[in-house]
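For this depiction, one protein chain was excluded, whereas all remaining protein chains were kept in their positions.
Should a chain be cited, it is by its letter among A and B, assigned in written order, with residues numbered from 1 in that chain.
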Amino acid sequence: MKTWVTPGGVHPPENKHQSLTMPIATLPLPEKLLIPLSQHIGTPAVPCVEVGKKVLKGQKIAEANGPLSVPMHAPTSGIISAIEHRPIAHSSGMLAPCIEITSDGRDKWKKHDGFEDVENATPAALVKAIGEAGIAGMGGAGFPSAIKLSPGYQRPIHTLIVNATECEPYITADDSAIRERAAEIIEGIGILSHILGNPSNIMIGIEDNKPEAIAALEPHVVDTGISVVSFPTKYPSGGEKQLIYILTGKEIPSGDLPADIGMVCVNIGTTYAVKRAIVDGEPLISRVTTMTGDACGINRNYETLIGTSVSHMLANSEFNQDGCSRLVMGGPMMGFSLTSADVPIVKTTNCILAPSYEEIPEDDPAQPCIRCGMCAEACPVSLLPQQLFWYSQADDHERLEAHNLFDCIECGACSYVCPSNIPLVQHYRHSKGEIQKARAEKVRSDHARERFEFHQQRIEQAEKDKEAKRAARREAAEQAKAKAAASPDKSASTAGGGAADIIAAAQARAAAKKVSPEQQQAKFERSIAGAEMRLQMAEEKLADAGEGQTDEQNNILTAAVEGARQKLEQAKGRLAEHIKQHNGEQVD
Amino acid sequence: MIEAIAQQPILAALIALVGLGILFGALLGFAAEKFKVEGDPIVEQIDELLPQTQCGQCGFPGCRPYAESIASGDAINKCPPGGQATINSIANLLDVPAPELDAEHGEEADLRTVAYIREDECIGCTKCIQACPVDAILGAAKLMHTVIANECTGCDLCVEPCPVDCIDMLPVQETIKEWHWPAPPTTADLIASDRSPSAIGGPQL
Partner (left out) sequence: MAFKQISSPHAHASQNTAKVMQLVLWATIPGLIALTIHFGWGSLINVVLATVTAVIAEAFIIKLRGRPVAFYLKDYSAVLTAVLLGLALPPLAPWWVVVVGTLFSIVIAKQLYGGLGYNPFNPAMVGYVVLLISFPIQMTTWVTPLALLPDGISHPGLIESVQIVFGGLNPTDGVTGATPLDSFKYADGLLVDQIYAQNPLFSQATIAGVGWEWVNIGFLIGGLILLASRIFTWHGPVAMLAAIALMSILFWDGGSSDSPGSPLMHLFSGATMMGAFFIMTDPVSSAVSNRGRLIYGALIGVLVYIIRAWGTYPDAVAFAVLLANFAAPFIDNYTLPRTYGHTDRRRATEKEED
């Protein structure tokens, strides 16, 4: 079958054999499992259990929040032991809301049934079941599968592409899953095809470095209309856009989705999860994850429960921390470094890489860019990485966008080949973040401007209304005066006396309001005392909070302390100024 | 006539110069009319770039008045909430060198802040409500007030009027979604600090 060739690309050492020597295994059941509420693109799920509640394996513990979200399920039976912020696998090392389950060791399933008659089930019902099973794209991005599979009537799907490329070095999760579960994968593809209205073209895209997997798939695709298409190995062929181009020669217009040109592309791991969800009624609670790297004595694939901590996995793989140069979730090209091993495996985790210093040494400091253009040669989307680098350093956001920064897929090919060791991808990520932040700020400032203008308008209106009322009153008073003039003798004396009374009263009020400098000083001193007390209280609160609190709460308390301290300073300043002023007056 | 002029070099030069002057003047005038750029008035463009906190730290009652003042020649470095980024973009717009932020008007804050009312201390005087330039404080006389955090621009104009000092400016915590990679450290810094490259660039837990 004809395939197309993408521009650029690199050929890093594959290092896939290490983890393929043994079949997929299961890890001993961990004591605790930590399920982050956001393992997918979209809004985080909302917990539907309380701490202390007993759950069975496969039971739903968090509901999808809106359409762009997926529910979470208990990976094993046990007790919900915490719902709080915990470190998750994220480049920032920040905390995110998680549900912790303490296993009861019985691993007892809830009652579950699949569809009895898949062929006659409506696509809508199947999509709903896939959504309920919590399936999100398992290739890395984690896009909710149910959304991908319901592209809408305006976009009929003619091509279904199953991504078995697995172009990243080291990772063999898909490869080993295909070898052992080809029949189920093909069954899953059949279900997807049924949902999408039997697209005319169904292809499994796979690199030619996986002959065993191709051989495993081939007997199962006979007479199914599915074709297994292999193509030369090159990184990054497994990017969705790249794979679609390789298999069909078509490009997805920038900013569009594959569905816009009648295609759907799913990861092969997702098809297996779909089969489990539809045929067996099992939600997504485990996945195949590769454990590899020379810092581990055992390199192999595990069927891992979602929520298993990385350290549990390492502990069962003869991990040698001293020999480990970094800990990577994902592959060596696009994976992100973990700052701690106490983070859970999630639905998108296809690999844990623990390389030795020989395999992946520390990065050398960056040398100057000599514009050699190797990065441009390697770029799979034909950007000019070196230009982007210059503009990124200069924070020239307009130029960055003009050079299509947002079409960068962050594959890392440019940094891989850069002879000057420049961390190009990090520069791009930084700039993308800055631009997005600036955009958000723009939205916010536009909103603030609108509100400010409305506020101004309102004040003006109020002022006008007041003016109008005043004018009306004046008129009424004049009329009354005119009336009084008509009958002068009686009302004149009362009017005069009344006015004098009013003036006297006003003067008395003013005198009462005027405070002596001593009183003023006393007031300032009181406010200092008050501020001191508040500062003390805030500090105590912070001290009490101690370690039991999350960072966020701690930050709020720290900020409160800081605020109180500033207040105190201000109060002291005011007093000092007052004294100075007052003394000055005395000297005068 | 022409001969007479030709014999008077000074006169010839004068006529030529005046003639050229008139010709080019007419050309320029024509071009200015013909190719007139109907763009945003400059005030609008400057106002677009200002952060719209309406904080008044620049000495003007809001961002737009400051934009108007810049358009008529005021310094562009009086906006602490916008910071250097805003100064740079205004300088870019006006094609002038970008000065440093004028410290007289305040310092650039690292973190965005929003006002927070300690509600049990609030006496319901409505003074902060009147001070708020974007109507982000909710409440009524003798009733507790609260800040709509999403609408608050962090201008801190409400802090001063509060008679019981129950308003704090709290930094807005960065969420995991907002987090993005910091720029990599420069090589000179790396070697000077004699640390391994990977140790910088992020927290080492």
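Going forward, contacts are C-beta pairs under 8 Å (C-beta built on N, C-alpha and C of every residue); 3 or more make two chains touch, one makes a residue touch a chain.
All figures in this text were calculated on a predicted structure; none of them were measured in a lab.
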Per the touch definition above, residue among A:138, A:324, A:448 or A:538 touching the missing chain: A:324
Contact residue for the chain not shown (choose from A:231, A:416, A:452 or A:524): A:416
Which of A:398, A:446, A:460 or A:540 contacts the chain that the document leaves out: A:398
Touching residues (missing chain, whole complex) on chain B: 181, 184, 187-188, 191-192, 196, 198-199, 201-205
Positions on chain A contacted by the hidden chain, ascending: 10, 12-13, 91, 93, 169, 241, 245, 251-256, 311, 321, 324, 326-328, 330, 332-342, 353, 355, 360, 363-365, 367-374, 376-377, 380-384, 386-387, 398-399, 401-404, 407, 410-413, 415-421, 423, 425-426, 429
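As a convention for this text, only the chains that are shown with their structure count from here on.
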Mean-CA-position distance for chain B and chain A (Å): 30
Residue ranges of chain B touching chain A (in the complex, touch as defined): 47, 50-54, 62-64, 85, 132-136, 151, 153, 165, 168-171, 173-174, 176, 178-184, 186-187, 190-191, 196-198, 201-205
Contact footprint of chain B on chain A as seen in their complex: 88, 90-96, 326, 339-340, 362-368, 392-393, 395, 423, 426-427, 429-430, 432-434, 436-438, 440-441, 444-449, 451-456, 458, 527, 530-531, 534, 552, 555-556, 559-560, 563, 567
